[in-house]
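Only a single protein chain was left out; the remaining protein chains are all shown in position.
Here is chain A:
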Amino acid sequence: MASGQQRQGSGNGYLTDQESLRLRRVSSRMSSPIYHDVNRSTSSAEEDDKGGSELNRELRSTPWHMAQKRTKWLEQQKQVRAQFSGGSWKHKRTKYVRQFKSNVRELLYFFSLWGKSLQKIGGNFGGGVQSYFFFLRFLVVLNFVSFLLIGGFVLIPSIVFRSEGSNLARNTGEEECLKYNPNPEGLVVFYEFFLHLLSGTGFMEYSYMFYGYYNNTMVEDRSLSYNIPLAYLFTAVFYFAFCLICIIVRMGKAARVAVTTGGSDVSNYSRIVFTGWDYGCLGSKATNLKQRNIYYRLQVDLEEERLKMHAASLTLCNKVTLYSLRVLMFFVAVGLIVATFFAIATATTFSQEQNSNVQGMLALFYEYLPSIVITAGNFLVPLLCDQLALIEKYSPSATVVLALLRAVILRLVSLAILLYTLWGQITCHGNTYYRNITESNTTDCDLCQYNHSAYPCWETNVGQEMYKLTLFDLLVNIAILVLVEFPRRMVVDNWSCKLSQWVGRQEFGVPSNVLGLVYGQTVVWTGALFCPLLPLINTVKFVIIFYCKKITLFNNCRPALRTFRSTTSTFFFLAATMNILPKKSWHVRNKDNVARVRRDEAQAAEEEREAKRRVERAEQEARTEYLRRKARAALQSAGVKGDDDGEQSGASLEHLNLFPLEDSSEKKGNEEYLREKKEEKEKQERAIGLLVSLGPQPGSEVTPWYMKSSAEQEEERKEKEKRKGISEEEKEKKDRRLKDSLDPLKDMKKAMGVYERREQKKKEKRNKEEKKSTGESSIERLRAERLQREVEERRRAQAVLDQRSGKRKGAHREMDERERPYNSAFFPELARKRQRRDRESWRDEILKS
């Protein structure tokens, strides 16, 4: 830091005094050597000339203090001004564009929905909870835009044309099937009005709310033609496409982050420790909770590691028990979910049957029966599944994923079951029981392709069902807030008995809440075709939920013990599929792969050594064989007596086989040849690009250069050089010898040498003659040299003496201008320091000499 700062300082001799003081202070303070490179790299990056705005952005993101940044900024401003002298419009434009952008950003911030609330939530409860509210806001905006779409293309044209009273489009199909006249009653009792509002019947049924009210209006003028049915259809299609695109865009963003950041399992502890703290936590209570939370996580992770080790040492019997228990629990969970589905189907059928038989509150109850069953199922089954998870003993992360998987399946499939049951009722399919009892319905179905007598407009009925689900969801949310969450908090806060302390304040569980949102949105998508105003209702509903959740968050909740990763969760829930990203490892160079490569390399080295050993042994054997033969021959020639013995020993040698396995392996083909062949083939494949291996080539260095410390690299480089040096020297020597023997120049040189020697002799003769004449002068020259040397020595001695006596204190050593790293006038303190150092080094030099 210090040197970079100094260099910068020397550039501006025009700095004001105050700023130079600041700089000095900063540079003296930040003398730690490490933050050095970052700073220098950024400053060097800035020295490259760039556009003004870019420079400022860079400056903003440099880890400097304000004073430093300001100095640099002023400098840049001057440069920019000099560069664009005469007020180039380009510069002005960039400046204005920048200003405009920042203004727009501020304006957007001002207008962005719930910006302040979201920030406050993020500040108080962390990123995970904030992401839930971001998601909620996204859904609100999405629904509102969808409503505008539908309203603009379908609703307003129908209203306009209805008031005008235009002609109906021509009808297709049976006259009987087109009859639709939902109770145009006169006066109704007030409570019935309320019931109608809740169940979507009565006055609600015959309104713009539902599909049935829209006419087959078709306007055809000379200038204008508008076909409402067509518009209805196209708007619906466009609405779905629009939602899909919005979600894909949003999902893409999250997925990109998830992919670039790689798996979450890698470096788990570092992540908790380095990034675990949420600096937005306010208040000592939240801080304590957060600390407890981190402690819990760390301990659980350490525990999990130990458990894994424990699991590896489990006996077979234990394993079998555990797995069978898990399988059993899996079937229990599936059974629970299926039971819920069955209950939903039964409830739907029952409510549709009882629909026309009863009146009043009971009818309302029957109307809402499917919604109630779905909500109850979605509330109870996850609770039971949590209990199952305790028995299953999966690892904590697996438990979370499993619970979510079950919840997602439950929510979405229960909706599908409801639709399927309705479909069966409407088309008289899949409900044999119904058909058996009332014969007449079959004829109805035969007539219009659907049960016309029970459902004069079946589309409206589906719309009503979805409307009820949406409404009920909202009501349940509000009811839980008022009837459960507030009382719970009051009880927990005011009573300090053990039970209430055990229950504790409510946690804000992000996963379950987001799941609720996804469910609501799915209902809307299902019903949007049949109930065009459902997006509007949903917008209002989500706005209300936003405020409810915010109130409950600030008043009733404590931060969750288990935190949820915000970025991955967004992707997770939008996809509504399982969180596959963290499970997959996206980079090739992970721990496992590196370990595998190392193992393979070690194995290869081992094999090589084995081969070498074998070769050596073969040679040795050959040698002994040769020697033996030689000895035998000598023996034979010496006497006939040892002949039998020799033969016997040879036979015994053949029969005695101590290493049968190794022998057989040696005999099995020519391994070296095969390996060579294989290597050649691999090489060829590699060359044509058929065989591509990732990571470093086998035999090359294990760790890539960027993962090595500088010391290691240095060492390696030296080693390489040494090796190379030796071999190269030898090679060179050989080469030179060969070249020398073949060089024609050598012959020429030889010839020339002879000639030169002759010449030299002549010269020497001449020199001798000259020396005789100038003998005096050479002596004089030597004397002069001696004198000079003596003077030099005396001067040096004098200098040392002066140094001792302190005479030279005032004398300044003149320095080269380029040697100075700063302007001493503006950095007197540093200049003094530097001088002292220079002086010392100089003195050392003198003492040495």
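Worth a mention:
Note that a residue touches a chain if its C-beta (ideal position, glycine included) is under 8 Å from a C-beta of that chain, and two chains touch if they have at least 3 such contacts; residues count from 1.
Please note the rule applied: contacts and distances are computed from a predicted model.
Taken from the listed names "60S ribosome subunit biogenesis protein NIP7", "High-affinity nitrate transporter", "Calcium and integrin-binding protein 1" or "Lipoyl amidotransferase LIPT1, mitochondrial", the protein name that UniProt assigns to the chain not shown is "Calcium and integrin-binding protein 1".
Summary of contacts with the chain left out: across A:Val273, A:Val320 or A:Leu738, the touching residue is A:Val273.
In the complete complex, the hidden chain is touched by one of A:Gln79, A:Ser207 or A:Gln291, namely A:Gln291. Along chain A, the points of touch with the absent chain fall at residues 25-26, 28-29, 32-35, 38, 56, 59-63, 65-67, 69-70, 73, 102, 105-106, 109, 119, 122-123, 126-127, 130, 257-258, 261-262, 266-271, 273-284, 286-288, 291-292, 294-295, 298-299, 302, 565-567, 707-709, 712.
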